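Shown below is the structure under consideration.
We show some of the complex, not the whole, and keep each chain where it was.
Chain nomenclature is as follows: A and B, assigned in order of appearance, with residue numbering initiated at 1 for each chain independently.
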Amino acid sequence: MAENRFDRGRKKMEELHGTYGSSVLARLDLVAPDLKRWIIEFAFGEVYCRPGLDIKLRQIATVAALVALRHGGDELKSHIRAALKAGCSRQEVMEVIMQMALYAGFPAAIGAVADAGEAFAELDAGLERPAPPASLE
Amino acid sequence: MAENRFDRGRKKMEELHGTYGSSVLARLDLVAPDLKRWIIEFAFGEVYCRPGLDIKLRQIATVAALVALRHGGDELKSHIRAALKAGCSRQEVMEVIMQMALYAGFPAAIGAVADAGEAFAELDAGLERPAPPASLE
């Protein structure tokens, strides 16, 4: 069963986040492999697999939450890509972020639209994985 | 034009939040009428009126953000009601809140499902306005 959850989670993660998501999580392999396992088993194998809420709506909820909590960078960009894969238009993603100005303030929205702009540019450039963080180069 | 924004905002607010929303904002009439005006003109007359994102998706984004930022009580309950009016099922609302455990932690989700439970119970009881805060009684 646990193995099943892991397999189910890995499949769901690849379906939603593709190569980009795997690259982001690969950073955990050395330092915290069990944290990565939790994300695959619990986040993807349990939460994102649930019926009752369409995956497009799940990604909108996640993008909204990440902006509100000010998680930017690869974390946000990976979920923005997933939102697009799930059927959101770029405009819909931008509208979600802009709406967050009402609840999390303007500076939070300003930072997140910059991340979204980067995500769109990376997609247009055909990039399939995040740039390695400067500190690990 | 500004009058138009105000009128457009008031109409949008009533469409989305009904009597309940007006009751929540009525508390601002005495202490900060211009804050109420901003909410009507800017939040409802400008942001929630935009095309490009379906109102059901806007409400899902807002519920996610409020849970992530831990705004509960009448604020969250009013947006949960609005999400239901916009076509979300109760299950969809609960799924959004539960998913927030991944991003905002379990205690944030626990608090918000309690608020959602109250919102559903108040709807079942036919309540059309929030209970007055203890301190104003």
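Throughout what follows, contacts are C-beta pairs under 8 Å (C-beta built on N, C-alpha and C of every residue); 3 or more make two chains touch, one makes a residue touch a chain.
Bear in mind that the values here come from a model prediction, so they are computed numbers and not experimental data.
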item: Size of the entire homomeric complex in copies, 2 being in place; value: 6
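One rule holds for everything that comes next: only the chains that are shown with their structure count from here on.
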item: Geometric centre distance via CA averages, chain B-chain A, whole Å; value: 25
item: Chain B-facing residues of chain A, complex; value: 42-43, 47-48, 50, 52-53, 57-58, 60-69, 71, 89, 91-92, 94-96, 98-104
